[in-house]
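Here's a structure for you.
Omission of a single protein chain aside, the complex is shown with its protein chains in their original locations.
Read from first to last, the chains carry the letters A and B; within each, the first residue is number 1.
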Amino acid sequence: MTELVWLVIALPLAGAGFLHFAGKYLREPLAGWLASAAIGGSFVVAAVAAVPFIQGGEHGTAVSLWDWMPAIGASMEILWDPLSALMALVVTGVGSLIHIFAIGYMHGDERFHRFFTYLNLFAASMLTLVLAGNYAMLFLGWELVGLCSYLLIGFWFTRPTAAAAAKKAFIVNRIGDLGLMVGLMLVFTTFGTLSYTGIFERAGDELTSGLATAIGLLFLVGAAGKSAQVPLYVWLPDAMEGPTPVSALIHAATMVTAGVYLVARSASIFELSTVAQVTVATVGAATAIWAASIALAQRDIKRVLAYSTVSQLGYMFLAVGATAYVAGIFHLMTHAFFKALLFLGAGSVIHAMNDEQDMYKMGGLLKKMPVTAVTMGIATLAIAGIPPLAGFWSKDEILGSAFERGGWFSVLWIVGLVTALLTAFYMTRQWVLVFLGQPRWDEGIEPHESPRVMTAPLVILAVLSVFGGLINTPLRLTLEHFLEPAFELVKLQHPPEGVGMFILLAGLSVLAGLAGAAAAYLAYNRSSDEWRGFEGGFEPLWGAWEKAYGVDDIYGRVIVAPGKRAAEAAAFQFDIPIIDGAVNGLGRVFRDLGEWARPIQTGYVRNYGALFLAGTIVVVIWLVAGGA
Amino acid sequence: MVEPILFVLMSMAALAGAVTVVAARNPVYSAMGLLGTLFSVAVLYVLQLAHLVAAVQVIVYAGAVLTLFLFVIMLIGVDKEEHWEEPLRYQRSFVAGMAGVVVLMAAGLTFFTDFDWVPAAVGGTDPSRTIGTVQAIAEPMFTDWVLAFEATALLLTIAAAGAIALAHYRRRPH
Partner (left out) sequence: MIVGAEWYMTVAAALFLIGAFGLLLRRNALIMFMCIELMLNAVNLTLIAAGRALNDLGGQVAVFFILVVAAAEVVVGLAIIVAIFRRRTTASVDELSELRG
């Protein structure tokens, strides 16, 4: 089965290709079901191919497809090991549910088929990224998911905000990609190849720690761009302009985790540089608390989730920075479940509220949308870290690993604990604002539960959010054993041993979660005047959070405005007068030459004949004179 | 003694006909001049033992082509005479200049150098080997030049088809 694993990429790619050309001839739901079938088939193939890993003891195999750029050791090859298998299962599994959800959500959109073309293309790109057997192919997927992200954020491109958000995401990602590209060049000059197997086995012998630090930090720049870490996170909240299934698939469950995957995949390189590890973990922890604090004060239902995603990605970076790769990937997986669920639930709510996204104008939806409310409630508890839901196990493993590593990581552990409190607060706040209290809807809105095609994925994801964490509890380390073959070259960081320590640490984080949730419930399950007063009590901090610390303004003034001025200068002082001038000047020279030579063409055939004869005479003279 | 006399007579006739073609103001006269030239040239062919070519010259040129010319002259009218004035500036002086250059060059080469206009054949000329009977012409034409022969056949067919297409031209009603 392993040699057929290329089908995992090929199926959604074929779906995208087919829908691109034939999509407009398909009736509405058909295009969506085809796309869902493509990625669902991909999931089945991946699941079957992953069976040997589940049985255990199986190492990764490289499946070579064809030579691509032999000079840099980059062939089209798939590395099918437990890590890529898990990523493929998450992408295709969650992706399938989101595809199905989108059939309902995108109902009536005039570019329905095009949406699913992009979704399938994205799935194929993301699978290329995670299944790649070398860095060149990873980079190919990396850029392709960036492109798809751009296309999907700007899917409703007639809205200026959506178009601007798409551009912003693309450009900010370019900054990160630059770092990744330079890092890859450094890898190539060091090893002479970009192939994983060639690099990781030799890394320990051939890489100096300075070089490892440089590569690690450059990779971090790339990962920070793609995974929305400080300071390159600003594109992700704006990316919420895209349709909600896109936010769920790309900007919560899959693409944004590519950075975490990159660090985990490059574990052998990070292994050699403590500086790089500490930097990754610090960036992660800083992002976690920074974004969580912003999420506290957001009013837009999707922006809360966007900042929450940034914050949770920070957790994952904290984990992989602490070399607790399994914990990071574990959280990546559980986060994919409950964050996709939250986004889809938010989509369901937005759908029901006629595209209203302001939570202050919701409230009391519990009775109108029971399925959405309950499933989102489960996801809220999961992300808040309440046992025994999925988020509790993964978050706790991260915090425990950071605690066990000690030193500077103890500080990061405290940051993570505070973030857990904030997380519980803002998620509970969201749920209470949306589903409890008195209705604060605008006139004419009649909320209704979404159709079954949308609620079914919610229920499935809710089940996963409840039980998904049980695959890696301290009692039963299934995921750890599953992933072990992929990380056998590096030393993994584990949470502290012993039941007492576990109960202590878990108790602390559960306490933080419960405290945050309780505070939010008490603060917001009241009349709107009362909780507005509560928010006012935090001024001016609350205003800063609501404006996301004004980072966008600062970037706009410090980076974007000078950049625009430089571009204008280049355009109006260099490009137009000098480049264009040179081209136009050359054109004018030839036009004038033609104008000058034009009278030769009199149109009189006898003139031509005379010149012809004169030429003939010259040739004859030349021949007679012995020229030839 | 036959050849020199005939040569002089027929050359005169050919040149006279040529001058008539160029100088006559009525196209019918021009056509008659051309007829004279073509016929005289045919006799010059015979003098050089190119019998088949001479026959073809008379049949195709003097017969078919010239008839065609006369036909067209009749069709588009003989009464249209050219004005003597030359509308194109410099055309006449340019042509005269070129004529002068050519004549001067030829005369100069002939009288002041030992320029060899016609190199002699190795081993001397043997007229018996170039008698243009049908058999003698057919032999190289259907062996060495058979491909060119087929090509000209094709060309003639295409020309005939093209002429029909052009003659069938009708102004499209707008």
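The criterion applied here is as follows: a residue touches a chain if its C-beta (ideal position, glycine included) is under 8 Å from a C-beta of that chain, and two chains touch if they have at least 3 such contacts.
Everything quoted here is computed from the prediction, not taken from an experiment.
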**Message:** By the contact criterion defined above, which parts of chain B meet the unshown chain? Give residue numbers in ascending order.
**Reply:** 1, 3-4, 7, 11, 14-15, 18-19, 21-22, 27, 30-31, 34, 37-38, 41, 44-45, 47-50, 52-53, 56-57, 60-61, 64-65, 68-69, 72-73, 75-76, 80, 82, 86-88, 91-92, 95, 99, 102, 106, 117-121, 125-127, 129-130, 132, 136-137, 140-141, 145, 148-149, 152, 155-156, 158-160, 162-163, 166-167, 169, 171
**Asked** For chain A, which residues lie in contact with the unshown chain of the complex?
**Response** 597-606, 609-610, 613
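The criterion applied here is as follows: only the chains that are shown with their structure count from here on.
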**Complete:** Cα centroid separation, chain A vs chain B, in Å, comes to 84
**Prompt:** Can you name the residues of chain A that touch chain B in the complex?
**Reply:** 602, 604, 606-607, 610, 613-614, 617, 621, 624
**Request:** State the interface residues of chain B toward chain A in the complex, per the touch definition above.
**Result:** 88, 91, 94-95, 98, 101-102, 105, 109, 115
